[in-house]
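Sharing a structure here in structure tokens format.
Every protein chain but one is kept in place in this view of the complex.
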């Protein structure tokens, strides 16, 4: 199973984890990206994500395919939350199952690295001093030089 | 926070994940070991875990300390279930949070590798043909030659 | 669905594409999407120039954009992009998902 999803709802880790479980598999690896309360010493009061939804889902599906080309995984679920994400809550959950753990852990690492480099989703941080900023992933190859 | 636990209860991934979340952290990495329904072509009908409980907890705490010596992680939770674990359910959950994702993923990999090599817990598989077998981790350095 | 534009003696076939803007490109342009007439065949750098010409407010991030065509990134080295009316071109600032 390859499941990719972009949602405004709070992410349910338990549900996502259960959805990739398989009696054939001994390992589930999960990565959860959570929002932080500070950046460069500034307090982050709110985070907001925006997606180019159909393209983001397409790129997420491509990541699933790339994983299957490299590792024998069973089920993959990649879910990204958009809209306001409160501090401490998850913006992204990547979960996948495989017979053995090494490939599950490698594949999750690949998935989050590739997602940060290719999936068109944007994060805006709103700071305590009233300013805000669109972030840029360091993995993004067309980012500004100063970040 | 370092939390280690051995429990007969069904593991609650959501609760464990929430317990390591921190507003200072951008990443949570989780590994979940689940029980498989087959081994070498034989159907596994039941799995049972047994622990040398105080020593297992001591060794799990040592793993937390080793992680902190290597990576700047925030919270660590290592929970192992004992007793009968139905197929597809989790026997182990390792969760940890860190400011950035690379260290969280590396530390989880280290934790499960080290746990399999050092923590005195045993798994017995009961097969469909009525036979049973105590398993041996390949990471265990005093295992039998034939496994 | 192509318009015929006479420029001097050359007939250029044009397509009406839909541009969509996100994050910083949406903030700067003040638009979520817009229509633009472009030649049916352009290079990446020509297409980018046409977009910047039509939406000069994007200038501050002109060096940090990637364009997509129908939900795939276009290579900045692409010499021949064939555009049809109805095609969707994304104006994509640096991403920050995850």
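Here the chain labels run A, B and C in written order, and each chain numbers its own residues starting at 1.
One rule holds in what follows: a contact is a pair of C-beta atoms (placed from the backbone, for glycine too) under 8 Å apart; a residue touches a chain by one contact, two chains touch by 3 or more.
Since we're looking at a predicted model, the values are computed, not measured.
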item: Omitted chain's touching partners, listed by label; value: B
item: Sole contact to the chain not displayed, among B:38, B:102 or B:124; value: B:124
item: Absent chain, residues of chain B that touch it; value: 33, 49-52, 54-56, 58, 80, 91-92, 112, 115-124, 134-137, 140, 142-144, 147
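Just so it is clear, only the chains that are shown with their structure count from here on.
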item: Centre-to-centre distance between chain C and chain B (centres being mean Cα positions), rounded to whole Å; value: 51
item: Inter-chain centre distance, chain A versus chain B - centres from mean C-alpha coordinates, in Å; value: 24
item: Chain centre separation in whole Å, for chain C relative to chain A (CA means); value: 28
item: Overlap residues in chain A, where contacts from two or more other chains coincide; value: 33, 112
item: Where chain C touches two or more other chains, by residue; value: none
